[in-house]
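As you look at this complex, bear in mind that one protein chain is not there, while each of the others sits in place.
Showing subunit A:
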């Protein structure tokens, strides 16, 4: 092996790519938060519902009532500071904490790309993204021409993992050999101009999209890495993300990914961006340009980030520790870059029973959950269990005696006929949440092969 770790860790690279990345990241986050607020989602998702689904171990993270808006303001201001490179280290820490807190408040809204933002902002805490072209340079009267190469490469690695693992997850029989769920999703886009009534209805097109999507995700990190294929890769990135944005309601994510992949480009490209910004804003550089930024405590930081990435590489495979079909039980499904793989719906009703008298009644989910929460709860076992406990506690506190909570649930997965999902003879009020397999999930009657 010709790879010399020591030499690699000592090698430097231009500071401009990370600086541009920082600016674009901050701007994108600022827009995302403003958009989230403008859509009224803070109220709809975090203030209105009286009950919130928590992540196991993070039950203490709850919306803060009207102060939730303050949390979003803090997050937005931090994003702006990141873009400016003003008090960068403090800003990115505040951003990471506030953003992650927001995501932990209710797992109903879980999205892989929110998880990606949390991870990326965590990583950026340790990167000198304010070394160049930042307000901090002016305050400290110093800016740096180069930074350690691993700082830029770590961002590329994280992006590469997201794409590559999303590609690996697509290597399964539903995606490749049944073209599911695209076969369900694409025909319903009949109202698109030109292609809606034609391409979107063609079976071969569903397969073509499935296979090319898989190949795209697997190949794109490598195509971006090599200079000769970079422009081609970037064109693909733009095309794929714009295309998926047209097809699916995926918000800001495509734009964030398009902007993020710019970090793969060479330094002169980023310097031109910076010079353009300078030209527009008529900025004059008056600070000392020092040749090299030395990262503080680099000896501890590099092993720490190595462990971080090893965890990132292993964590998505934790599903192998669970029995049962991953797509069915979803044990080990989240935080694994499994994107767009499932068309899954559930119909789940809860019966409160008095263990002594046998008297029972059916709960109206809408009395307790928002429609979005009900939708997400209906096919995810950890939601069902948490909600069953909430109902049990609620009706016990209402004076009901010997409360048992039984669930009747049907779930349809990727175009299969709906089938029973939860063992309706099990009193879920007695079952505890844990990282172990949930034995009360009825087995999946079909087989899905693949990663």
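The working rule: a contact is a pair of C-beta atoms (placed from the backbone, for glycine too) under 8 Å apart; a residue touches a chain by one contact, two chains touch by 3 or more; residues count from 1.
The rule is simple: contacts and distances are computed from a predicted model.
Entry comment: the absent subunit's protein name, as recorded by UniProt, is "Imelysin family protein", drawn from "Putative tricarboxylic transport membrane protein", "Transketolase N-terminal domain-containing protein", "Imelysin family protein" or "Probable tRNA sulfurtransferase". Within the full complex, the residue among A:62, A:89, A:290 or A:375 touching the omitted chain is A:375. Checked against the hidden chain, the listed residues A:34, A:287, A:345 or A:436 yield one contact partner: A:345. Among A:33, A:220, A:411 or A:426, the one in contact with the hidden chain is A:411. By the touch rule set out above, subunit A reaches the unshown chain at residues 39, 41, 44-45, 109, 111-113, 183-185, 187-191, 193-195, 197-199, 201-203, 206, 231, 234-235, 238-239, 242-243, 248-253, 262, 268-269, 272-273, 276, 339-340, 343, 345-347, 352, 354, 359-364, 370-372, 375, 410-412, 415, 417-418.
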